[in-house]
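One structure is given below, encoded as structure tokens.
Not every chain of the complex is shown here; the ones you see sit where they belong.
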Amino acid sequence: MAELVRFGVSLEKELVEKYDKHIQKNNYPNRSKAIGDLIREELIREEWADNKIVAGSITLVFDHHKRELTNNLTNIQHDFHEIIISSQHIHLDHDNCFEIVVVKGKPNKLRQLCSKLKAEKGVKHASLCLATTGAEI
Amino acid sequence: MAELVRFGVSLEKELVEKYDKHIQKNNYPNRSKAIGDLIREELIREEWADNKIVAGSITLVFDHHKRELTNNLTNIQHDFHEIIISSQHIHLDHDNCFEIVVVKGKPNKLRQLCSKLKAEKGVKHASLCLATTGAEI
């Protein structure tokens, strides 16, 4: 288990009261968990800005009827195999597929993969969701 | 295959030239695919704002050593089973798990599930990534 440290924070009373209502509404057990989350989110944004190793996911929505599309998407993913951890494929309806690719590596490389997948004809949506490897935070 | 329509667009010459360089850099085969993507992204933002049925994914990073955490996350997901399509679990390292839950339903319900998962102690990151069911777009 990670070692904990305790420290004091001084803030305006009115602000703290308003925040207490906010975290209660969002199901938080206490202020430490809520403030820790805000800090982690800030540090994750920094990991991405500083080009550190990050984890994330690429979400694709596409029409699998498009000729050659499934092949092309697979080929592109193979070219980037060193940053792809796994992928999950879901049939949303008769036409639409939903695919999530979990990726880990440098942010620029992850963006490049997302951009290549997105440019393929028949891909209706491709976006890169930022997360973290969890190491150190 | 979806029926195509063709229409004309008038824009400043300088703008079009700059955009052509941009789409080439981003691997697009032609202007129609690139402009179609911009339009789809705009409509997806509208689907989320208008509380239409959408698809998306919730990304979780958590420390599986935390007592009871895995159980709690599973219980919460069961309470929301009607909006969960599938989930994928990855072991990032000795401590950290990466879980992606594919969800489909009203945006508010999706946000509520994400907020409940995020509030659990031991969850280091939880975010909801917006996508689309692909229907109609």
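When the chains are written out, they are named A and B in that same order, and each has its own residue count from 1.
Please note the rule applied: contacts are C-beta pairs under 8 Å (C-beta built on N, C-alpha and C of every residue); 3 or more make two chains touch, one makes a residue touch a chain.
All values derive from a computational prediction rather than experimental measurement.
Because every chain is the same sequence, the assembly can be counted simply: 2 are drawn, and the full complex in the file has 4 copies.
As a working rule, only the chains that are shown with their structure count from here on.
The distance from the centre of chain A to the centre of chain B, with each centre set as the mean of the Cα atoms, comes to 9 Å.
Here chain B touches chain A in the complex through residues 1-2, 26-29, 33, 37, 40-41, 44, 55-57, 59, 61-63, 65, 85-86, 88, 90, 92-93, 95-96, 98, 100, 102, 104, 115-116, 118-119, 121, 124-125, 127, 129-135, 137, going by the rule given at the top.
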